[in-house]
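Here is the structure we will look at.
Yeah, one chain of the complex is gone here, protein chain that is, but the others are all in their spots.
Naming follows writing order (A, B and C), and every chain is counted from residue 1.
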Amino acid sequence: MLKAAFNALKNLFSTPATIDYPFEKSPKNKEARGLILFEEPKCIWCLKCEDVCPPGAIRFTQDRESFDYTYHYNPYLCIYCSECVRACPDSAVALSQCNELSPPTDDKNMNDNWFKIEKEAEESKIAVKELKKIKKEESS
Amino acid sequence: MKTTKELVTLHEIRGAIEGFYDPQIWHFVCINGLFENDELEIQWCFAKIGVKDEWKVFYAKAPGDALLPSLADIMPTARMYEGELRDLLDANFENSVKGMFIELDGLEAPLRIKR
Amino acid sequence: MSWLLTLLAPILGGFLYGIERKLTARMQSRKGPPILQPFFDLFKLADKRPMVVHSYHAFMGIIHFVAAWVALSVLFFGGDLLVAIFFHLLSTSLLIVAGYSVKSTYSRLGATRELIAIAALEPILILTAISFYLHTGSFEVSKILTAPTSIFTSVLGFLALLIALPGLLKKSPFDAAEAHQEIVGGVEIEFSGFFYDTVYAAKWLDMLFVFTLVFLFGGSSFVVGGALAVFAFFVVLLADNSTARVRYCDMVRLLYSLAFVLAGANIILGVVL
Partner (left out) sequence: MKKTIHIPIGSQHISLLEPVRFSFECENETIIKVEADVGYVHRGVELACTTKFKFKQVGYVVARVCGLCAIVHSTCYTLGIEELMGIEVPKRASYLRLIANELDRIHSHLLCLSHTAENAGYEALFMRIMKDRELVMEVQEAMTGNRIQFDYVSIGGVNKDMNSELEGVIRNKLGLLHQKVAEIKELFDNNWSLSLKYKNVGVITKEMAYRSSLLGPIARASGVNFDVRNDSDYLPYSELGFKSITMEGGDIHSRNMVRLFELFESIRLIETALDGMPEGEIAAKVRGTPEGESYMRVEAPRGECFYYLKASKGQYLDRVRIKTPTFGSVPGMIEALKGSNYADVPAIIASFDPCLSCTAR
């Protein structure tokens, strides 16, 4: 008991362990996992990351005319598990993880429109598949 | 890993486990339930204490609405699992009345409904 | 002077409480709230919607505050020490009545514990008053403050009061009556909004009251009195930060077997010598 009291007294004169959080930034390790960064030129559009992402934070939509993919990433859904980075094939390395956590954004796509993007991602791929089929039949 | 599975009928379970279960040797792990092909499969899992990975599993098959025997007097912990299976699979154990997890106005027995 | 002190009492008490919270935080190696935090709390609480269980209960909270203030003012005006202690007792018992008047289990349990606690604590206060009487021949605070320092002759009485202090201030180890982990503040639980404000501020007044009592041990020498009060303040804080809460039955046993015996011995010594 006396030792604990002494410890309390010692703490009185040592620096506190807590920080003024909103005014000071909390310390972060450089190994900390953060946002997923995407480099479009490197991507080979294999869609492995979309397949493997547990919360479905990465979605690709496909254009119905040019068949080009567009990358969508929702940082609010992301759980920072880096499964997509592991899944990214060695020939591409388009995805990487930095140590910044998701900052709050005003991007409407993230909250309200995300369901639309999810739906579009699925529908556009099916539509493109059918379009391709029709094209093949036409050409043959 | 050594797992022995033993099929028992609903009437034999009580006798089988009463004769088998000695808490000093076997640790009662869990009551496990499956619902496949309109049939409930209930598994009583035990693991041996002090031996590497030795399991003993009693399992019984029953139609979905059968009255299942409660073993809460042999193993007090069983009451918890019975209550849980009642909620998840709508398994009808003796003496377990209260829904422990899911509110009555919720979806009943979520693991049984085919989606 | 006494008017000023009496009027400023809640503000002084608030500052004392703020300092205490800051020091406790530093002892637990936290940064702690700003010193004005108790007042911020007060304003925020006053802003909340008051949920009154019944008017009698809320009224008891206000009266509790007033009685605590009166007890303090008696001390500041140099009145009778026994009257001050009586008002202190009255304010606590009003809170207990309020605690019993509602149907909440926690409130009732808290009231019961509070009742047991004052049964153990108030005798010690009375015995302290008697020891002042033996020393100065009067219960008048003004007389005590002009008499010579009494700490040297009544060391045992001071020790007894020191042991009882955590109980009076509801700090661990003797905070079973409040015990926020068990009964969530006990009698305070059913107060809300403005009415909780009064109970909250009465706590500060209690604090001031108790340390003024300690101050009286200094007698005419204000330096000794102030030093004793600061010492007691630190001892209470250190005890708060190095002990767990004891059960209320253990608390009563300890208070009677230690503090009561010490205070009694002090009186006997005072009579004999």
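One rule holds for everything that comes next: contacts are C-beta pairs under 8 Å (C-beta built on N, C-alpha and C of every residue); 3 or more make two chains touch, one makes a residue touch a chain.
All values reported here derive from a predicted model rather than from experimental measurement.
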Revision key, fill the gap. The listed residue (C:84, C:176, C:252 or C:267) that touches the chain absent from the view is C:176
Revision key, fill the gap. The listed residue (C:85, C:109 or C:162) that touches the chain absent from the view is C:109
Point to revise | Contact footprint on subunit A, counting only the chain that is left out | key: 1, 3-4, 7-8, 17, 28-29, 31-33, 52-54, 79-83, 86
Study note, to complete from the structure: Even though one chain is not shown, subunit C touches it at residues 27-30, 105-106, 108-109, 172-173, 175-176, 179-182, 184, 240-248, 250
Review point. Where does subunit B touch the missing chain, residue by residue?
Key: 1, 3, 23-24, 27-30, 32-34, 36, 43, 45, 47-53, 55, 57, 75-77, 79-81, 84, 87-88, 100-102, 110-111, 115
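Just so we're on the same page, only the chains that are shown with their structure count from here on.
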Check your understanding: Where the centres are mean C-alpha positions, what is the separation of subunit A from subunit C, in Å?
Key -> 56
Exercise for review: State, to the nearest whole Å, the distance from the C-alpha centre of subunit A to the C-alpha centre of subunit B.
Suggested key: 41
Practice item. Find every residue in subunit A that makes contact with two or more other chains and list them. Key: none
Check your understanding: Which of the residues in subunit A end up touching subunit C in this complex?
Key -> 1-2, 4-5, 7-9, 11-12, 14, 16-20
Review point. Of all residues in subunit C, which touch subunit A in the complex?
Key: 23, 25-32, 237-239, 241-243
